[in-house]
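A protein chain is absent from this complex, but the other protein chains hold their places.
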Amino acid sequence: MDWLKILENTVSSLVGIDAAYFALAALGLNIQFGYTGLLNFGQAAFMACGAYGIGMTAQYFDVSMWYGIPIALAFVVILSLLVGIPTLRLRADYLAIVTIATAEIVRLFVRSVRFKRFFGGSDGINSFSTQFRDLSPFDPSKQYGFRPFQYSGYTFWTLIVAWCLVGIFGFVVFYLMRSPWGRVLKAIREDEDAVRSLGKNVYSYKMQALVMGGVIGMFSGMVFALDRGSVQPDNYSRDVTFYVLTALVLGGVAKVSGSIVGPMIFWGLYVFSDNTLRELTRDGGISVFGVGLLQKSQVGPVNYMLIGIGLMLLMTFRPQGIFGNRKEMALDGR
Amino acid sequence: MQERKTFHAVLSCVKALVVLLAALFSVGASSSLVHAADSGLSIDISVFDQVVVNGTTERQPVPGVTVLVKTEAGVAVGEFVTGTGTGTVSVPVPEKAGYTVELVLSSLPSGMSLIDENKAIAVITKDAFTTSNKKVTFFTGSVGESGASAFERIAQRFADGVRLGLVIAMCSVGLSLIFGTTGLTNFAHGEMVAFGGLTMFLFNVTLGIPLLIAAPFVVAIGGLFGLAINGLVFAKLRNRGIGLVSQLVVSVGLSIMLRNIFLYQFGGRTKPFGDFSMQTAKSFGPVSMTPRDLTTAILSLIVLVAVALFLSRSRTGKAVRAVSDNPTLASSTGIDTQKIIRIVWFAGGALATLGGIFRGLDEQVGFDMGSKLIFLMFAGITLGGLGSAYGALIGGFFVGILVEMASLVVPAELKAAPALFILIVVLIVRPQGILGRKQRVG
Partner (left out) sequence: MVADRVYTETAQRARAALAGVQPAPGVAKPDPILLADKVKKNFGGVTAVDVDHIEVQRGSITALIGPNGAGKTTLFNLLTGFDTPDTGEWRFDGRSLAKVVAHKTASMGMVRTFQLTKSLTKMSVIENMKLGATHQVGERWWNGLFPFRWKAQEKLIEQRADQLLKRFKLDHMRNEYAGTLSGGQRKLLEMSRALMTNPRLVMLDEPMAGVNPALKQSLNEHIRGLRDDGMTVLFVEHDMDMVHDVSDWVIVMAEGRIIAEGTPEAIAANPAVIEAYLGAHQGKSLLGEETPS
């Protein structure tokens, strides 16, 4: 049992690339779900917009990867309009239903054989990140940092870019939410009829929140794609949205710090649980009285099961996150 | 203090649920996991022969085909042969890395060839391992062999659509009624469908009980499962006064939890039931169908008619509709709303379970069979009108037909897309659905 290794992995995952791209996705989802109360269950599709935006442009259209950003933005807007126009006038659950469906269709679409020419089918897109690689000031063959925070040059580069983006968007969201614009969003979450009665175009504000959250989600997808150097359709399945949601609720909704700290803790816990279970099952499965409890291949499902349970418990007992504001929580009971 | 007590109560309920489910499935676990390699990672390679019969594509597994697996660097992992029955071989690999899988063309049975000759080699990238097993499938068969006329193809699709529609309708009734009576949009409803299929697999395959004998028990267990979910989770949330949006998110968590419990116990592959799995299709006019499919379709229809009659004729059924229409009004007229909610969860669970069994007969059983269906169920109940039982029947039925008919014009892999289209159009044109009612503001 190599506890030191597990501990190292856990600590380094707190600031790892997974935490960073989750933090971006969570910041976006926070604008929608946390501040405005929009149940966007298709954040994965917005992330796919970003990943495919840069991937496609570089791979198939033979132009600079950076053109991918405006293309991805266009995807985000189209997607937002597609899910927003029919649902934003209606009860919150309709958006949930439509976004989850749309995200699934988007995934089927990009992995389809029919559109393989554009999206690479189930193999995805694999060589597009050279331009980004070339920008790196670090030597890819060298290791940077100190244990447990030790990275190859390229990973170090993406990490820095990713956390810078988290910082920038964290700042943006923080200031936007303190502006009158943010005030309207928060009011919509509480009671949209009241906001409408005061002369605000609720529909338009919801759409703005959807697009803005989607754009940040898009950058999350880009970071993820650049780090892996590949775009895989199955990385944008519906569950990704739910894991981001869990991370967000863990950190606390409607708070910028929540959407950054939440993903860090989420990945810390996940890596700890995953590593521990894998370590425990390294020499075969665990069994009690001859009944197989855990095989190596079951580690994955068990981790995800724990995420599901975590989401249920958090929503029930700590809807304001583990660092929830007591005063606000007291108001829930009224 | 009170909060702590409830916390422990709910916690123990969740634990109980996990243990219950684990116990239920543990018998089936050992057999499904023999393939587990040391790393837990594997590449599952399948070869299927596609035969087009009257417009439907049938897939038959091809055993005895040799595949070569190499690492990215070209080092051979080994040579493997697809198994009898499944046409699949699971190749354990040490790590998430790049691999190539090559199908040895000469090992194909005579007269068979790959649909796309260029695809004898499949490349797997490191990131393709999104789960611990990566699936690679080769298809053989001859293209353009279809001798069916356009009319036959349309008729066949329609017949398949009717079958799918009946199953969706059956699974959705509970979903819609749960919404109507409690306001909850239950994202874990698909898992109740999967629960049905998997429980039947447990009875039929693992325990060897004939399907027809096991069916009533499995359906009853499904009803109890629905009741348990209500009692252990959602009734508690309602009592705590937790908002509907939070309840919805809890149902998402429940869905993730259940689906992974299924995956944990059942494994990631789909498997057929023991009974009625091998049948040849017979022609009924322009349509070909196996006797099994025909029987499930007729049974589904009978069940749905029975459900409709129950709702329109019986006292309880009328009460269910009254509560679903307007819970506050109904409870003020002396209807025991809590009892109705329990009935709805039981009936919804039972119907979803039956739907899962039928779906399993049709398409094999898998841990995610429900979550693949939930989106069609939502499209169905939205079309029919959220909260309306008849709406769910009509909407689900229509969505099933639409999805199957759509594959005449859109690629089969995208045939779910028209359901999304319907969903969006309905929400723009008539958001309350065909049979739904508008609600007042203020």
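For clarity, chains are labelled A and B in written order, and residue numbers in each chain start from 1.
We adopt the following convention: a residue touches a chain if its C-beta (ideal position, glycine included) is under 8 Å from a C-beta of that chain, and two chains touch if they have at least 3 such contacts.
This is a predicted model, so every value here is computed, not measured.
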Considering the complete complex, identify which of A:Val113, A:Cys164, A:Leu198 or A:Val291 is in touch with the unshown chain. A:Leu198
Residue among A:Ser112, A:Ser129 or A:Gln208 touching the omitted chain: A:Gln208
Note that subunit A touches the absent chain at residues 172, 175-176, 179-184, 186-187, 190-191, 193-202, 208, 212, 327-328, 331, 334
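Everything below uses one rule, namely that only the chains that are shown with their structure count from here on.
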Distance in whole angstrom between the CA centres of subunit A and subunit B is 26
Name, in rising order, each residue of subunit A that touches subunit B in their complex. 37, 39, 41, 82, 85-87, 89-90, 92-94, 96-98, 100-102, 104-105, 108-109, 111-114, 123-124, 126, 193, 228, 230, 232, 234-235, 237, 239, 242, 245-246, 249, 278, 281, 285, 291-292, 295-302, 304-305, 307-313, 315-317, 319, 333
Under the touch definition given earlier, write down the residues of subunit B that touch subunit A in their complex. 3, 7, 10-11, 14, 18, 26, 29-30, 33, 36-40, 42, 123, 125-128, 130-133, 185, 187, 233, 237, 240-242, 244-246, 248-250, 252-261, 263-264, 267, 375, 378-379, 382, 411, 413-414, 416-417, 419-420, 423-425, 427-428, 431, 441-442
